Structures are given as C-alpha cells and as structure tokens.
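A protein chain is absent from this complex, but the other protein chains hold their places.
== chain A ==
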Amino acid sequence: MKSIRRKILTFSTIVIVIMSIIWIALTFYNYKTQVKYNDIINRYLILSEVSGASNQVITDLNNYMNQSTPENLQKLENSKKALESSRYEVFKVRNEVNDFTLTNYIHLMGSLIETIDRLMGQERDSEAALKDLAETTRIRNYISEMTLNLIDMELKTHEPFYRSIMEQSIELVKLAIWMVLLTSLLLIMASYWFSLSITSPVNQLTKAASELAKGKFDNEITVKSNDEIAFLAKTFDHMRININNLIQQIKEKAKLEHELQQNKILLQESQFRSLQSQMNPHFLFNTLNTLSKKAYLEGSEEVSDLLVSVADLLRYNLKQMDRSVTLRDELMVVHQYMQIQKARFTDRLQLKLDIDDSCLDVAIPALTLQPIIENAVIHAIEPNISGGTITIHVKDMNEYVQVEIEDDGIGMSEETITQILMERQVQTAGHSTGIGFSNVVKRLRLFYERDDVIQIESSLGSGTVVLLKIPKQRGEVHD
C-alpha cells in the first residue's frame, strides 16, 4: 500500500533531484568556463610581466650607467633576476601555434641578459659600451613588439573560443528559460495529478458517505487507489454491508410481528365465532332438557332418559371438541351413545365391556371412540337383522394401554383398510360421511405423534377389530 506520506516524499524528492541536477550542471559549466578564463588571463599576465620586467631592467640599467652606485647595481641585479624568472614563466604559455615566436621571445630575453652582462664587463663610456647600451634598448623594443605580437596571436588563436563562450552565454540564458518553462510545466502537471490522486478518492468517499446518509445502502463503495483512503473506503464498505444486514433483519422482524398481529386478530375473531356458535347449541340442549321434563311429566320416562342422553352427548361434543380427555370420559360417552342406539336397535345391539379399571386415566383425544363405535354400529349391526355384538377390551400392556373394539359384522376389504389408514375419505354406502374414521386416525396420529397408534384387522365376512395402542407416557394432558 502506497501511503500518502510516501507519495509526498517521493514527489518532493523528485523536485529536489531535478533542482539539484540543474544546479550541478550550471555550477559545472561555470567552473569549466572559470578555469579556462583563468588560464587565458594568466597567459596574458605572464606576457605582460615579461614586457614590464624588460622595461624595468632597461630603466635600472640606464640609472646604473648614469650613477654607478651599489644601490643601483643591486636594483639592476634584482630586475635582472625578475626577468630571468619571468623568462621561465613564459614556458607555460607555449603552445603549437606560438611555439616558434615564443622560442624567439625567450631567446630575445636571453640576448638582452647577455648583452647587459657584456655591457657590465666593459669599460664605461667606451664606444663598445655605448653601442651595447643602444642595443639593449633595441632588444627591449623588440621584446615589447614581440609581446604585442604574442598577445595578438593569443587573441587570434583564442578568438573562436571567445566567440563560443559568448554564444554559450547567450544560449545559457535561453536554456535557463526553457528549463524554467519545462520544470514549472512538469511541476504543475505533477502536482495536479498528485493532488488529484489524493482528492479524487476523498471525493469518491464523500459521495459514498452522502449516499449512505441519504439511506441508499445498496451501492458498493469502491475507491480505485491504493492508499489510506482506499483502506478507509474498504472499512466504510464493510460498515455499509453490516448496516445493510441489520436493516434486513429488522425488516424481517417487523414483518413477522405484523403477521403475528394479523394472526392474533384472526384468532380472536375465530374465538368470537366459536363462542357465538356455542350459543345456539346451549339453547338447543336447554330445549332438549325442557323436552325431557315434558316427556317425564307426560309419563314417558324412556323418552325422557333418551333426551337427557342426547343432551349430554351434545354438551360433551360442544365442550370437549378441542381438548383431551381421559379414557374414562370417552367410555362414558360411548355408554351414553349406546343407550341412544339401544333405544333404536333394542335387543339387536349387544355391547360387551371388558375393562381394566386401572387404565382409565390415560389421556386420549375427545370423541375418539364414539366415531369408531358408530362406524361399527353402522357397518356391523345395522345391515344385520339378527343384530350383532360390539366388544370393547381395555388392557394394560405395560408400555401402553390397548383398546380393542371388536364387532362381528361383515368386515372390511383390504382396500378400505388401507384407505382409512392413509387418512383418505372412504366412499361408503349409507348415510355415513366416512369422514369420521379417517378424522379419528388423523387426530390420534397427531396427538401421539406416532403412526402405529391404530391398527385395523379385518376380512370380509368375519368382523372387524380396531386396535388402539395408547401410550401411557405422553406427559401432561394436552390443554
């Protein structure tokens, strides 16, 4: 990850490097030119020194010739030495162009010194001495002339160099202008890009943040850079996703609550309806009770009892429809039902009970036995003129209580049994709806949460046995 700090550092380093390169180049150029200048000026200085030294020698010589004091002699010796030393200096000026002239020049100085030495050895004011004195002056003049010549030669040989320096200095100004233009352009562009690389991710982030603020959580936050901002954006995006999830959860909860509310309302409504529907039967069995009293008063006790049984049955039906009861209660209902049926079938209907009293407290859904008995009555007793017997066995089988309802009727086909156990409606003749039995199967299975709670054993013509295995361990009675 490239950090913004590193970007800034890199940028300023590049700027510094560029500046340094320019500075070094200019310094180098200056140094180079300076060295050459110095060299050239030095050459001129050496040449002019020679001319000066030879003049000095002649002046001192003339002074000495006029006044031969030791002081003047000393002066002459000194200036001679100066001339000698500048004669050696001149060797430095030698180059290919002035070689010939310079050699002459050096020899001229030598000649001057020789002539002076010769002059010193001669008798003063002799003709030869005067001649030599004149000659020294002439040689001095030659030296001066040759100095001018040499300087002229220097000028000529260095002319291209001077011109190039002049040209270069003009060009240097141009170069500086171009360099300033180029570097400033580069810097402007670089700083534009640089600032863009910092601000554009920030802008993107700002935009994303304002989107979030507006509540749009679905747009992904992407920042195309690889610095801290990108990291920030990534974190930001993470936060957005989290928020999004939370919101989703809240929404789902709200929906659930709403549904719950709806269901509650529906439930209340149905309770209300069921209460409403209970009103009419109450009125009905009040009426039945009134009828029973009337029958009793009119001396028909049997009808009176019958009506009480019907009323009880009806009350039981209304009251216990959706709750579990004990086996005892069920058997009571069966008993009352049989009483009513007895009033119809009289002696044709035989009910035999074989009941283990200890088993009567097991929980069982209400109205379980009655539909099975009714089924047996309809299919075993009714079609048979001689009637039939229905036997109920209740046995304790340790784990469960076995209830056997046995009839000696015409029996059932295999197909019918399967249909019943598959909880399908059975198409039957007569007035029975066929809903009853399969309803019982369904309720039993739901109640005990197991499939083997009911068995049917039957074959055509040899009666039917319905076997109920009612588990003892089913916990508390369902409310």
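Basically, a residue touches a chain if its C-beta (ideal position, glycine included) is under 8 Å from a C-beta of that chain, and two chains touch if they have at least 3 such contacts; residues count from 1.
Here, contacts and distances are computed from a predicted model.
You can't see one chain of this complex, but its UniProt record names it "Sugar ABC transporter substrate-binding protein", from the set "Sugar ABC transporter substrate-binding protein", "Metallophosphoesterase", "Decaheme c-type cytochrome, DmsE family" or "Aminomethyltransferase".
Considering the full assembly, A:D99 is the residue among A:E77, A:D99, A:E302 or A:D451 that touches the omitted chain. Within the complete assembly, A:I139 is the residue of A:V50, A:M65, A:A82 or A:I139 that touches the hidden chain. The chain not displayed touches chain A at residues 25, 29, 36, 91-92, 94-101, 103-105, 107-108, 110-112, 138-139, 142, 146, 157-158, 160-161, 164, 167-168, 171-172, 174-175, 178-179, 181-182, 185, 189.
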